[in-house]
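All protein chains but one are shown at their positions in the complex.
The chains carry the letters A, B and C, assigned in the order they are written, with residues numbered from 1 in each.
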Amino acid sequence: MRIAISTGGGDAPGLNAVIRAVVLSAINRGWEVVGIKRGFSGLLGEDEVVTLTKESVRGIAHLGGTILRSTNRGNPFSYPRRQPDGTFLPEDRSDELIENARQMGIDALISIGGDGSLEIALKLCNKGMRIIGVPKTIDNDVSGTVTTFGFDTAVNTAIEAIDKLHTTAESHDRVIVMEVMGRDAGFIALHSGVAGTADVILLPEIPYDIRKVCDKIMARDAAGRHFSIVVVAEGAFPLGGAVHQLGESLPGQARRVGGVAELIAREIQDLTGKETRSLVLGHLQRGGMPTGYDRLLATRFGGAAVRAVAEEKWGYMVALQTPHIVAIPIEEALRELKRVDITHDLVQTARASGISFGD
Amino acid sequence: MRIAISTGGGDAPGLNAVIRAVVLSAINRGWEVVGIKRGFSGLLGEDEVVTLTKESVRGIAHLGGTILRSTNRGNPFSYPRRQPDGTFLPEDRSDELIENARQMGIDALISIGGDGSLEIALKLCNKGMRIIGVPKTIDNDVSGTVTTFGFDTAVNTAIEAIDKLHTTAESHDRVIVMEVMGRDAGFIALHSGVAGTADVILLPEIPYDIRKVCDKIMARDAAGRHFSIVVVAEGAFPLGGAVHQLGESLPGQARRVGGVAELIAREIQDLTGKETRSLVLGHLQRGGMPTGYDRLLATRFGGAAVRAVAEEKWGYMVALQTPHIVAIPIEEALRELKRVDITHDLVQTARASGISFGD
Amino acid sequence: MRIAISTGGGDAPGLNAVIRAVVLSAINRGWEVVGIKRGFSGLLGEDEVVTLTKESVRGIAHLGGTILRSTNRGNPFSYPRRQPDGTFLPEDRSDELIENARQMGIDALISIGGDGSLEIALKLCNKGMRIIGVPKTIDNDVSGTVTTFGFDTAVNTAIEAIDKLHTTAESHDRVIVMEVMGRDAGFIALHSGVAGTADVILLPEIPYDIRKVCDKIMARDAAGRHFSIVVVAEGAFPLGGAVHQLGESLPGQARRVGGVAELIAREIQDLTGKETRSLVLGHLQRGGMPTGYDRLLATRFGGAAVRAVAEEKWGYMVALQTPHIVAIPIEEALRELKRVDITHDLVQTARASGISFGD
Partner (left out) sequence: MRIAISTGGGDAPGLNAVIRAVVLSAINRGWEVVGIKRGFSGLLGEDEVVTLTKESVRGIAHLGGTILRSTNRGNPFSYPRRQPDGTFLPEDRSDELIENARQMGIDALISIGGDGSLEIALKLCNKGMRIIGVPKTIDNDVSGTVTTFGFDTAVNTAIEAIDKLHTTAESHDRVIVMEVMGRDAGFIALHSGVAGTADVILLPEIPYDIRKVCDKIMARDAAGRHFSIVVVAEGAFPLGGAVHQLGESLPGQARRVGGVAELIAREIQDLTGKETRSLVLGHLQRGGMPTGYDRLLATRFGGAAVRAVAEEKWGYMVALQTPHIVAIPIEEALRELKRVDITHDLVQTARASGISFGD
């Protein structure tokens, strides 16, 4: 048996722990493992395919990043091919990929990735490739799994930042608006905001009214609390207003990360007259040493993925359904994005503790 | 409505976050809250009862310890009373406690504690007192709840220690045996050992054979890995052997924390000839700033406890049944101690990755 | 003896440790201590003056912020007074301040602050007030002292961020430009950049050539290192170019923090074609729990300030001249801003290790 493993999409702390668990579990079964570099690119001859040994994965469980590297590009169904005039046109190279995998003697692929990568995996499966998925998302927005690795680390990074801002905000009577990841789902903002005892939390799931936000800040001021911490998910948007357009970078332009926080900070300063600062956590949330929770979850995902290969559950992905790791059809996970349930006890408790969601 | 809150038993990171959530949620409902100092002692006139305001719980969510202080003594059903000769005899002061609570106008009590405190709470309930329980255990050994606050922090503290020992062990070709908490349940050892990529993990649930432990260490040595990390729960014991006697301190003696690690380290050094060191994490696991996970869980427990009071679910305790916080009869939670399920996927994955459980 | 203490200017981790050491040292001498809230404002009747006891400073040594709060405004020599038309005009209220202090029975003031506060302190001294200064600057730009508290914490915060960015940058072949504090002096950028093994470090002391920066990035690329980390001090500026104008906020506007990083990121992306991201650490550098180094230095400063009061060294400030804390004339410290000595062994070693300063 010879299996392959690849990591696609944005960075998430825990990727290396998944790879390590897959490699050790597979080798201990007597299998061979190869690593496909940079998502699917390695299978298109655009990057390396390397043999992974126990030595390859030594001491990596606690490291951020991925030893296989990753990419947000490289969809084999619309792979960018350079044209004579220097521009790029998408091309379907999926058959080539499948043929390459066959020629390399790859019996099965464990594909670690977000919804983009999982969708590609499913389409390759439908064309006959034998794939097991491992969900990866910082934002915790994949359905069918209680959570994914990387999320707990991102939340703790955000909490640590809120803790740091708290003392400064309090000492200097400031409002600080901190922007965290979450384009469609506000889990990072909700979890870090409650744990960090923010005063206002703005989520994509609850459109906000800036006046309600300012009411909260001024009510605190009146009660002698002259500072406030606002945690905002990058996808939060005003009631009745359009979703903030953040967008991807155009070719040749540095992508703008953040924007919501600065905008909201200006509005708060204008409306309340209080000194207001903004901060965008950005890529700090994707990096660093995974927490214990994430190392464990990632390791369990890796071990379960190898068992799913042994059980030939092609087209399935591993998922946490507490207290067990199960395998569910990738299709099911992709059916809809998971978002914050605004009737959940965490939201109730947050409101009961006095946190405003700007609604 | 006037509710009381108390914290009993050993320390656990997150206690203050529970208290904060209870106080804010209750006050925002228009209730009054009083804090009973040092377990049930405050209700026996042996310690203070203080009014808790929003101000009392400001900025405490991220602090370890408990602003209400705690104690391992003070069971009102067998309260130690000093005799004329200076010795102490147990005395049932439960009626006095109930009467005191009545006179203080306490309508309900939220009792945060481990199985000892929960058992007392249940007995007081059975005598007519209105109590809601909040489970607290570092060891994660309470049934009916996926986990409790403090556990994640303890696991991360243990992982951090393993990470530190790893580099030294590797640089100096040493075996290091690290002892963590877990008298009856090996969750901390299992979780920290897997996340910290220990080589051997010894649990109360899997009696060990010291020769198997040494086999693993020597197999690694033969493969050029001249060091090993052994994580051992304090309650681990050898196959066929008796449980290690750790025991409580006799009066006038400092209690011995640890002991298993040192014993195992000696046996390993004798049997393998390899330089072996031991370390007991001890109280470090109970202290410090709670992780994000624990702050959230503690906050959710606190919010849910207040809702349980409103719903008059006397004799119930809040519990995590992912993804919800529910209320279950305290009786059910006390029925049996939760222990590591040795067929769980985490144990399977650990074995598949090459970790030895000494069996 | 009755002394006062105040904290002015921006936040710096360690302020509370200074306050604690001053209060305990003074009270243990039998003195009284009062805390002036919000810089000098408390002495102008614009904010509180509170008695500080041992209880007031319990458990604060490891907390960020300042229990006395602070402000960047409130210079008594040009205090903003509201005019009938709602605007503010500066007014000299220094005599009033001195008279108020006299009436409160304040024998001496320990003034903790940056160059702004120290200058005010010196001017008040020259008018007869008895003041000891304690230097405070995150940027480490005060002369006469090897370093000040808060700097080590800020450097460690920046290093932690670089560590997080490193794995993501490497996994995803990115250039990441991280902006740290340092308007006039590049100590934070230099120290965090070297310790975090950045590839390029841009300081206010060494004007940069963006082509040299890109040369370094492309040389790494050619050597198979497809990512780079650029650490830039907010005051860095291009060779021959003007200093970046960051400026203070106009009234009614949220102040723009950062800007250099984004600008440089765009230039790099344009010139190299490599995907480039920017991040501004901002206020994270001012907050949080002080490191051991800063807690110690702050405590030593506090203890030394009380001894300086006993020795009546008015107009002096405490300073670290390793291994001793000494007292030097404030005047001397203010003579010139301390900046990075570009011939220092740290810069030499950085260059020798392959770090580019863009020159």
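General remarks:
Following the convention adopted for this analysis, contacts are C-beta pairs under 8 Å (C-beta built on N, C-alpha and C of every residue); 3 or more make two chains touch, one makes a residue touch a chain.
All values reported here derive from a predicted model rather than from experimental measurement.
Displayed chains that the missing chain touches over the full complex: B, C (touch as defined at the top). Checked against the full complex, the candidates B:104, B:219 or B:284 give a single residue touching the omitted chain, namely B:284. When the full complex is taken into account, the listed residue touching the unshown chain is C:194, out of C:194, C:279 or C:309. Listed residues B:63, B:260 or B:318: the one in touch with the omitted chain is B:63.
Seen from chain B, the chain kept out of the figure touches residues 7, 10-11, 15, 63-66, 69-72, 157, 160-161, 163-168, 170-173, 176, 252-255, 257, 262, 265-266, 269-270, 273, 275-280, 282-284, 286-288.
Residue positions on chain C in contact with the hidden chain: 20-21, 24-25, 28-29, 59, 61-62, 146, 152, 155-156, 159, 163, 166, 191-192, 194-197, 291-293, 295-296, 299-300, 302-304, 306-307, 322-325, 344-346, 348-350, 352-354, in rising order.
The criterion applied here is as follows: only the chains that are shown with their structure count from here on.
Taken as a contact graph, with one node per protein chain and an edge wherever two chains touch, the assembly forms an open path, each chain linked only to its neighbours along a line. Of all chains shown, the one whose average CA position lies nearest the global CA mean is A. Relative to chain B, the most remote chain by averaged C-alpha coordinates is C.
With centres set at the average Cα position, the gap from chain A to chain B is 32 Å.
If each chain is reduced to the centroid of its CA atoms, chain A and chain C end up 34 Å from each other.
Shown for chain C are the residues in touch with two or more other chains, of which there are none.
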